[in-house]
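Here's a structure for you.
Missing here: one protein chain of the complex. Every other protein chain is in place.
This part shows chain A:
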Amino acid sequence: MKKTKTQADHSNPVISIRGLKKAFEDYAVLRGIDLDLYQGENLVVLGRSGTGKSVLIKIISGLLKPDAGEITVLGHNMEQINEKELQELRVRIGFSFQNSALYDSMTVRKNLEFPLVRNRKGITRAEIDNSVETVLDAVGLSQTINQMPSELSGGQRKRIGIARTLILNPEIMLYDEPTAGLDPITCIEINDLINEVQQRYNTSSIIITHDLTCAKQTGDRIAMLLDGQFQRTGTFDEVFDTDDSRVKPFFDYNFIH
C-alpha cells in the first residue's frame, strides 16, 4: 500500500514525553528526551544500534522504568498509574517485538487467542474465531492458522506478531525494528502493512528502525536519536537536508550501499 499523507491531529498528543532520562549502570542511554506522538500519525525514531530506541518504547509500554522525566500515554501519567490501570492501558497499546516474540508452544490460532480471551471477559467462541480470522485476513496469512511459529518464515512471524497486537484493536502501535533481518521484498511488504494498519485501524504509531527505506515509506514524521537526545525532527527530507556529520553518513550508507 502506497503511503498517503496522514493528517495528524496536532492538538491531541496520544503520547507526550518530557525530559525522559534512562541510564544502565554508568551509561546514560536517554539524556532528556522530549517527544509528542499525535493522533493518527506514524512517527519513526531513527538511530544507530545501542542509542536507546528500543529502551524508549519499552519505557512507554511500562516494561522499563525511567530514571527521570514525565510520560503521559492516552491521558495517563505513567508515574502515577497503578498496576490495574497499567494493565488496562496496555490493552490499548500494541507492541510488535523485533523478534516477533510469538509463543513457541502455541499454534498461530492460540497465539492470537491468548491476549483476547484474557482481556475480553465473557467473549464467545464465535466472537473469538471471528476476531482471529479478521486479523489474519488483515495481515494476509489466513492459511497459517493451525501452524506452529517454528514453521513460519521471518516475514510471516512478523506479520503474525502484528496480528496478535491488532486483535485487541489498539489505539497506539509500537513497532520495534519491524524490518530487521528481512529481505528487501519482505521489508517493503511489512512497510505496506504498517501503513495499512494505520489507515484501517486508525492507529498512532512509533516505529523504531535504522532502516531508512522503512522510515521513508512509513513515517509521517522522523525523529533522529543521537547521543541520547532527539537532534533532528521533521519530515524525512527535512531531517536529512543537513551537513551534520553525525546524520549525513547515516543517509549516505543506507542509500549508496
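Everything below uses one rule, namely that a contact is a pair of C-beta atoms (placed from the backbone, for glycine too) under 8 Å apart; a residue touches a chain by one contact, two chains touch by 3 or more; residues count from 1.
The definition used in the following text is that contacts and distances are computed from a predicted model.
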{"item": "Undisplayed chain, where the name is taken from the UniProt record, one of \"Phospholipid/cholesterol/gamma-HCH transport system permease protein\", \"Response regulator\", \"ParA family protein\" or \"Carbohydrate ABC transporter membrane protein 1, CUT1 family\"", "value": "\"Phospholipid/cholesterol/gamma-HCH transport system permease protein\""}
{"item": "Touching residue (missing chain; options A:Ala28, A:Val91 or A:Ile188)", "value": "A:Val91"}
{"item": "Residue of A:Val29, A:Val45, A:Ile71 or A:Leu102 touching the missing chain in the full complex", "value": "A:Leu102"}
{"item": "Residues of chain A in contact with the chain not shown", "value": "58, 61-63, 87-88, 90-91, 93, 95, 97-99, 101-105, 114-115, 118-119, 164-165, 168"}
